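Okay, so here's the structure we're looking at.
With one protein chain withheld, the remaining protein chains of the complex are depicted in position.
We just call them A and B in the order they show up, numbering each chain from 1.
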Amino acid sequence: MDPVRTVPLESDGRDIDTAVAVLSGEASGQLAETHAQLAGIPEAFRKNPPATYYGQPLLKQSVWSIDIPLYYFTGGAAGAAMVLGAAIQAGSCGARADCDLRRLSVTCHWMGIVGSTMGAAFLIHDLGRPARFLHMMRVFRPTSPMNMGAWILAGAAPTAIVTGLFINRPGVLGWIGEAAGYASGFWGAGLSCYTGVLVAGSAIPVWQEARRWMPVLFAASAATTAASILDLFYEGREARRITRVFGTVGRCIELAAGGRVEQSASRVRRVGRPFRRGATGVLWKAAGVLTAASLVLSLLPDRSRRTQRIAGVLGAAGSLAMRFAVHYITNASARDPRASFDLQRSA
Amino acid sequence: MRRSARPLSGRGGGACRNSGRDRTSAFCYAVGWTQHTTGVQYIRTAAIIQLLLGNIGRPGGGIMALRGHASIQGSTDIPTLYNLLPGYLPMPRAGYDKDLAAYNDSHAEKSGWWGEFPKYSVSLLKAWYGAAAHSGNGYCFDYLPAMTGDHSHLSWVADMADGKLKGYFVMSENPVVGTAYGGLHRKGLRRLEWLVVRDLNLIETADFWRAAPEIERGEIRPEDIPTGVFFFPAAAHTEKDGSFTNTQRLLQWHHKAIDPPGDCRSELDFIFQLGRRLKELYAGSTAGKDRPLLDMTWDYRLSGPREEVDAESVLHEINGYAVSDRHPINGFVDLKDDGSTACGCWIYCGSYKDGVNQTARRKPHWEQNWVASEWAWSWPHNRRILYNRASADPEGRPWSERKAYVWWDEQQQKWTGHDEPDFVEKPPSYRPPPGARGKEAISGVDPFVIQTDGKGWIFAPKGLHDAPLPTHYEPQESVIRNPLYPQQCNPLRMEWRRKDNPYHQPFDDPRFPHVLTTYRVTEHHTAGGMSRWLSWLSELQPEAFCEISPELAEQVGLKNGGWATIRSARAEIEARVLVTNRIRSLKINGRTIHQIGMPYHWAGNGLVRGDSANELMSFVADPNVSIMETKALTVDIEPGRRLRRISGRPRIPQLPGREEDRDLPRARQRKGSSWEYELEQGKEGH
Partner (left out) sequence: MEALLSAAQAHSLETRAARDDTRNTSARKGFFTDTTLCIGCKACEVACKQWNQLPDDGFRFTAMSYDNTVALGASTWRHVSFIERPLDLGGQEAGGFSWLFNSDVCKHCARAGCLESCPTGAIIRTEFDTVYVQPDVCNGCGYCVINCPFGVIDRRPDDGRAWKCTLCYDRLKENMEPACAKACPTDSIKFGDLEDLRRVARKRVAQLHDRGMTEAYLYGVDSANQPGTEGLNAFFLLADKPEVYNLPPDPVVPTKKVKDAWISFAFAAAGLAIAALGSVFAERSVR
């Protein structure tokens, strides 16, 4: 029997190890709730306010450059565009049916190509050893969101390319293009929001409690971006109706999810600091403001081209700002040892 | 003094509680204890306490100096000291030790192991002068240099500063950083004709002519310095064979692992080559003054493509051999005073016993008893604890089973035990007959065999220059009057009264209200020549810093992590500030005295650089061993970096020195003492 006087993980307050002792005392039948304790750490330390080591960070900041938020942006937009493209194929019996929608679908798929290849370029450029980018394909590791993301990107980019190249062709190539189009929709859905899992699946304290909302935030933001970019460059009425619905849904959910992210991250007040303070706070709020402004503008009865374009700019800017905010908030949270300590003590 | 007051009060309590039949206590002191004008008396204090507690000569007892060099004990055994010959034979004194007979007579004791003194001195001379030394010429005793006065380190540096020395060999030391008052050292170096430095790196002593504080300040220009400087790169300890002698008298051999790179050579090779070339240079000379060089035996075995000296052949000479067949001698009891034995160092006799390098033995501790006598070799005679007779009671039984070390075996009629006993066949009941001499004069119950009466001396009638019993004196520069006596400082301390060695007032100097002490940190080694050139050590402690209490920080306006300038009459230095509760202010007679602690490792060359703490010190020393007082002085401190001015003189107001406050009138009259350096008119230092 272990003579060590550490506090057990779960205790009903009896200090009796039921593996070797029998509960037969008078009060042994008394019900007492078990409560998980901070395993092994002496009682005296639980109540005192946490110290830090000279204010030094506990965690390491991410080594990622702006390549990564740019990747969130372009990859997200690409993914959502591919989904939209596939949806248009489905809803309009393929690209052949209607001129306008067909072009929209093709545009979506080309956004997918451009966005995913640009995204891949950003990612490869950000690697410490870019020449080794193919090492991502050495393993298939479901525990790693980054590995899964590498496979998703590896699926998305080629299917997008095949779709873009073949979807208009007659004959077999065209059928291949069609099939690829649906496939890219599938991959694109993954591409648009796996990065939310990537961020939430880290040890950074600010995202721990918000992990359920991050993929939603990213997916919605991806939709916003795709719709905004289409709004910027696309004219047709039918197309506009689609992008407007798609964009509105995206913006609304982006705002709601963003709010939920901030709220759940701030359950422990210190953890939510980067949303409220400093440059990161400004950037995060700006993102919300831009997205809200974009939403309002896009819902105005005024359907002028100029309004549409401005709404598009605002939407894209808001989405871009959100991605950068996430990037900088990650590092601000990593730098703050109290965020980790307070969060872990709050459980 | 505050450090040694503790053993008498708080700390000593622990030693008292932990001493007796079943338990012993040891004093382990860092070498800073010695660097005071009363340094030797501090060690004496510890020795007296240990004698009273019965902690000498018993396992777990004794006094251990935690010293900073791998072979520091060896540096006095085979000495680098001016006043000793190997094995602690005194250097002859001019005018007193006129010949070998006079020398032996004045130093041989009537009793104890020093009674055999002539055997050691003659054997040494035979080792050095070989066939040329015989009984007819006093074994070439007059070849040995003789002291004409105080030739200690600080004294001849002062002489150097007065232009009295031509040349200087500096080997594996960095005196302008490691010794007190680098400024005065460098002044001396500038007056030399030539300087030879041997080291692993380009230490500050070798670079004084172009990288020094006074050159940085623009006071001195390199082109005005006439000294010729020669720098020889040295081999590291892994690149040469040889031995270390640790503080507990243990000789351990270290083996060469790789060849030194390029032109790097060991000291052994350098000295051998130097001697060889000097012999060649003076070969054929008929002048009497050259005989010591030409008659010197210099026939060590050479080996390898570079013809390096085989270090074991040197060990053979140090150990001693029979002159007739060069067979190694197994112990100093076999040395003779008739010229038939040669021995480079009598206490090391036995280290090459039977022609086997005993110091290279490496029997692991799990294959022998806990004393581990078969790991390496200790002097004398591989005895691990000296005076181990004291581990048994007067009847020869161990004081307790737990602390049994050596004991008298009645059946076999000899001493036995875990270690080599101090005496083997002398029973506890032995009492010396009247007229007994040498070893026979020591009784069977007197463990301290090197003393003339075999006793431990609580009162020391001779051996120390300043006093037979320790007491308290303030350092040369203090903040308070001596609370015990009107005599402020050690009356026999060594001073150098020179204009370029200004002292602060003895106490209450308004310009220097704080106490400074220096020490080491783990990450660096002494003057930094071996550590501040390595990145892995340098990054652990990159910058010179001082440590102060929060009270002093607040009082003066110093910030943790900021800069401070520390000033004495000798120099002004800057350091980073570390505010810590480990440094406590002293409360003395209602006054608060602040301490500043500073590691002394930094200087101007190397990967990490800083100002050198020892620049602040003056030349003042302990009278017994002339060791500098660097652990207690007064300074001033203020925030900010030091100014880089053209004029280097610290901006301190001139105040009267109040020298007379250090000494009672009686003590002031000690002119003519061989330890006091007197200024001649017109030969002022600065």
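To be clear about the criterion, a contact is a pair of C-beta atoms (placed from the backbone, for glycine too) under 8 Å apart; a residue touches a chain by one contact, two chains touch by 3 or more.
Computed from a predicted structure; not experimentally measured.
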For this session: Please pick, from A:F73, A:F246 or A:F275, the residue that touches the omitted chain in the full complex.
Result: A:F246
For this session: Looking beyond the chains shown, say which of B:L607, B:V625 or B:A667 touches the absent one.
Result: B:L607
Seminar exercise, completed: Contacting the left-out chain: of A:A200, A:I229 or A:V268, that is A:A200
Problem set entry | Given A:R132, A:R169, A:R267 or A:R305, the one touching the chain that is not displayed | A:R132
Seminar exercise, completed: Among the options A:S184, A:Q208, A:S294 or A:S319, the absent chain makes contact with A:Q208
Exercise. Mind pulling the chain A residues that touch the left-out chain?
Worked result: 2-6, 8-9, 38-42, 44-45, 48, 50-54, 56-64, 79-80, 83-84, 86-88, 90-92, 126-130, 132-133, 135-136, 138-139, 141, 143-147, 149-150, 185, 189-190, 192-194, 196-198, 200-204, 208, 211-216, 218-220, 222-223, 238, 241-243, 245-246, 249-250, 253, 330, 334, 337, 340-341, 344-345, 347
Problem set entry | Touching residues on chain B - with respect to the absent chain | 59, 365-366, 369-370, 402, 521-523, 535-543, 545, 560-561, 576-582, 607-608
